[in-house]
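Of the protein chains in this complex, all but one are displayed in their positions.
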Amino acid sequence: MIDPKVLSDHNLTAEEYEKITALIGREPNLTELGIFSLMWSEHCSYKSSKAFLSRLPTSGKRVIQGPGENAGIIDIGDGQAVVFKIESHNHPSLIEPFQGAATGVGGILRDIFTMGARPIALLDSLRFGPLESPKNRAIMDGVVAGISSYGNSIGVPTVGGEVYFHEVYSRNPLVNVFCLGLVEKTKIFFARAEGPGNPVLYVGSKTGRDGIHGATMASAEFGQETEHKRPNVQVGDPFKEKLLLEACLEVMEKGLIVGIQDMGAAGLTCSTTEMPAKSGTGISINLDLVPQREDGMTPYEIMLSESQERMLIVAGKENVAEVRKIFAKWDLDAVPIGEVTARKNLKVSFRGETVIDVPVDAVVNLCPVYRRPARKPASLRSAQTLTLPSPPKDLSSVVLKLAASPTIADKEWVFRQYDHMVQTNTVLLPGADAAVLRIKGRKKGLAVTLDGNALYCSLDPRTGGAIAVAEACRNLACVGAVPLGVTNCLNFGNPEKPEVMWQFKEVIEGLAEACRTFEIPVTGGNVSFYNDTEGLSIHPTPVLGVVGLIDDLAKLVGPGFREEGAVVVLFGETIEELGGSEYLRAVHGLEKGRPPGIDLKKERAVQDLCREAIREGLLRSAHDLSEGGLAVCAAECCLFGSSGTGCVLDFDDEMRPDAWLFSETQSRILVSVAGRDLPRLKELAEERNTPVKTVGRTGGTELIIRQNEREIVRLPVETLHEAWKKAIPRAFSV
Amino acid sequence: MRVRILVSFKESVLDPQGQTVKNALLTLGYSSVKDVRQGKVFEIEFDGISDEDARRIVPEIANKVLANPIIEKFAWEILGEAKQV
Amino acid sequence: MRVRILVSFKESVLDPQGQTVKNALLTLGYSSVKDVRQGKVFEIEFDGISDEDARRIVPEIANKVLANPIIEKFAWEILGEAKQV
Partner (left out) sequence: MKFGVVVFPGSNCDHDTYYVLKDVLGQETVLLWHKDHELKGVDCVVLPGGFSYGDYLRSGAIARFSPLMREVREHAERGGLVLGICNGFQVLLELGLLPGAMLRNKNLKFLCQFVHLRVDNPATPFTRLARRGQVLRIPIAHFDGNYFAPPESLAELEEQDQIVLRYADENGELTGETNVNGSTAAVAGLISRRGNVMGMMPHPERASESALGSGDGRLIFESLIRS
C-alpha cells in the first residue's frame, strides 16, 4: 500500500499521486510509482520551469531540431549540421567530485552521439568555493581530474569553458558540461520507437544498482543527511563508452536502426517511455533479459538504475543480426529485450509476471505543470544600493591583484589536464575568448563559448540574463564568428522558494530578449534546481553555450597583441559602472550595486563591426571586455601575445580612474590594428554608428595606462604574467 | 609500525578496471577466472605509535584521505616483518 | 578460490603517488607517518582450481599481466573467507 511516507520518499505530492491514479485508472504498484516519481521529478519533467522556458525563442531558418530531443541541431551548410547541448552534474560532483564530473561528461557525450553525430568538442563551466579552503580545492581537483579522465580517454577534446569562484558554491559546486557534435544532415537519428513489432535492443554496460533515484536527488535540496544519501553515485567507464560510441555510429552510418536513446538519468524508464511517446507507440520488455551486474535485482531497481554507458535501440527485424555483429566487433552485446507495440503502454514483465503496465503518454507528457509563486527578494534593494569607496592610490597593484584573482587568473592549471588537441581540429586553443575548431576539408570553422556572470544575476537577474547572452556572442564576435544557436544550463536554488522562482523568471526574460535581438534560437538546455545546501541558495547562474560559424579560418585573429607598433582601438563607450564588478568584489569586498546596463542594439552593432573588420582582414587581435574591465582586458592582450608585447594607453577623461580602469560597461571590445588599416576601420564604425576610439599603441615590455597624461598604471608584463599565471597553481601547492 | 590498508570499490559499485583485467585474462585463455576486482593498497610506516593509536589513526586516515566512503571500502592490518611485499 | 595479489613499485623506483599521500597526511597533522607506498591490489575469484594450479597460474598472471617486472614486484596469497575486504 502506498502511504504518505512512501510518497514523500518518492518526492511526490498527494495531488500528484491522485493524478497518477486517475491517469492509469487504478492504484499504481510500487514499481509503477517509482517510474512516475522519476519521470515526474523536476529533473525529468521540468514541471516548475516549463511554463517559463516557453518564453525562449526556439525557431530560425537554420534550426533542424529545437528543444525536445537529446540535443539541438543547427544547419551549417554544405550538407552538415552541428548537434549540441549542455548538462549539469552538480549534485553528483559534490558527493564524489571525480566520478560525478566524469559521468557528467559521459552523459552529455551520449546525448550527442545518439543523434548520429560524432562529438568533436567538450567545454565545461565550473563554479567552486574559494580556494583557500582545502575542501574546495579537493572538489576542484577531483572535478577537473574527472572531466579530464573521461574526455581524454574517449578522445574528444575539451577545448574551453570557464571557472568562477565564489563562496556560494562552497557547498554546492556547479559542473556544467557542453558537447558539440558534427553530423551529415542525412545521417541524423532521433529517439523514436516506430514500427510495432520492431525489436528493442539493450546495448552497453550491465545494469547494476547504480544511482537509483539520481534524478530525484537532483530534484531535492541538500542537507546534512545527504552526506549519508550516498549510493547515488556512479562510476564511469570511458573505455566502454568509447566502444559504444564507435559501435553506435557504425550502425547509424549504415542505416541499420530505427531509433536510439541513451539511458542516463532515469535509465531504462526514461528510454522505454520517451521513445514510444514520441512515436505514438508503446514498448513491451522482459526484464529477465536485461543484462545485470548483480544478483537479485528487483524490477524496481532494474527500471530505475542509472548505470552508465547504456543505450536502447529500436531496429528493424531484418537488421538485428547485422546490428549484433557490429556490436560484437566492438566487444559489446546487443541484447533483444522486447519490442515496439501498437498499444501505447509501457508493459514490463519479470519472471513471468507483468510488473508495469502504464500508458507512456501519462508518464512522459501528463505530469502536472506548476506556476510556482514568484516574489522579488526583499533584500535586493539594499544590495543594489552602492556607496563607492574612494579609489585606491596605487592602481598598479590593484591591476596586479585582479590579474591574480582566481576568477580572472590563468586557467592553464585546469586545461592543461584536458586533452584539447585530439582530433587535430583545435585551431584556437583554450584561454582565448572562444574555442575555434576547423572542419577538415573546408575553409570554414566553428567557434564555441560558455558564459554567464552569476554576480550580475544575483543583483539584477534580468540584466544578468541578457548580459550572459550578449557576452557569449561577443566572445564569438572576437574570433569573427556569427552565432547560430544557443543552449543553456540554468542553475538555480529551490524553486519552491518564491524568491528563487522570481530570479528564474527574470533571468529567462533577459535571455529571451537578448536571443531575440541577436536572432539566435535556443535549441535546448537544462535546468538544475535545488542548488541549495542547508537552506542557502547559490546565485542564479545561467550558463550560456553559443555555437558560431566562421566563413574563412584564414582570417582568424586571437586575443593577444601580435607585434609592436600596432594601434590599439577600443570599440564602444565606457561609463562609470562599478556595480557588481570583480574590482569591487576582489579589492573592496563589496558585492553591491546594479550590474552594468546593456543596450542590446548597441551591443549588436559592436559585434557586427568586429566581425566585419575581421572579415576584411583589418584586425591583428581582438578581445572583449568583461570581468576586470579595460585594465584587465589590456593586461590579457599583453599576456596572450606570445611575445609578451606591452602597450601604452592614453585617456583624456575626467571619470574617476578606478572606474576607467575597472568598470565593466558592456558592449566593448579592445582590438589592435596596423596603422594603415585604421581609416577603413573608422569608416566601418561610422557606417554602424558605433563609437571607436584610438587609445594607444602596442610596444615595450610594460602595460602603461595614462589618464590626462598622468600615469596611473605601470606594470612590467613579466610581473603581470607571474601573478596571473601562478595564482591557481600556487593555491594548490600549499 | 607498518600498516597495510586495502581500498577497493564497494561490491555494488562498477569496477571498470577489474572488468578489463578480467576480460584480458579470459582472452588469454585463463578460463577459470570468474571475477576480478582491482583496488589500491597503501603501506604506511608509522613512527612510535602504539597498537591502540593505530586503531584510532588508521581508520581515520583511510576514511578521510585514502578512500571515498561513498563508493569505496577499506580493510587494514598491521604488518609483521614477514608480510611486507 | 579467491586470491589476492599485491603489486607495488620496486624499492628503486620512485613512488610519487605514495609521496603525495604522505605529504597530505603530514599536512593534516599525522606527524607519526614516516613513509607511504602506494600499490595495486587485485582480488581474483577462480572457479574449480586446486592450490597447486593456483601456485602455477597466479605468478604467471602476475608476471605477464598484472605487474610490469621492470618497475613492479608482486606478492600473493590465497584468501580464506575471513580475509576478504
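By letter and in written order, the chains are A, B and C; residue numbering begins at 1 in each of them.
We adopt the following convention: a contact is a pair of C-beta atoms (placed from the backbone, for glycine too) under 8 Å apart; a residue touches a chain by one contact, two chains touch by 3 or more.
The shown structure was predicted, so the numbers you read here are calculated from the model rather than taken from an experiment.
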item	value
Shown chains touched by the chain that is not drawn here	A, B, C
Which of C:26, C:49, C:65 or C:79 contacts the chain that the document leaves out	C:65
Among C:20, C:50 or C:63, residue touching the chain not depicted	C:20
Sole residue of A:95, A:320, A:356 or A:427 that reaches the chain not shown, by the stated touch rule	A:427
Sites on subunit C contacted by the missing partner chain, in the whole complex	12-14, 16-17, 20, 65-66, 68, 70-71
Touch list for subunit B against the chain that is not drawn	16-17, 20-21, 24, 27-28, 38
Contact set of subunit A toward the excluded chain (per top definition)	145, 148-149, 152-155, 237-240, 242-243, 246, 330-331, 415-424, 426-427, 429, 438, 440, 553
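One rule holds for everything that comes next: only the chains that are shown with their structure count from here on.
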item	value
Geometric centre distance via CA averages, subunit B-subunit A, whole Å	37
Centre-of-Cα separation between subunit C and subunit B, whole angstrom	8
Subunit A and subunit C, separation of their C-alpha mean positions in angstrom	41
Contacts with two or more other chains, residues of subunit B listed in rising order	none
Shared-contact residues (touching 2 or more other chains) in subunit A	none
List of subunit C residues in touch with subunit B within their complex	6, 8, 18, 21, 24-25, 28, 30, 32-49, 53, 57, 61, 64-66, 73-75, 85
Subunit A-facing residues of subunit B, complex	9, 11-16, 19-20, 23, 68-71
For the subunit A and subunit B complex, residues of the former touching the latter	95-96, 99, 205, 208-210, 230-231, 233-237, 239-240, 293-294, 307-308, 331
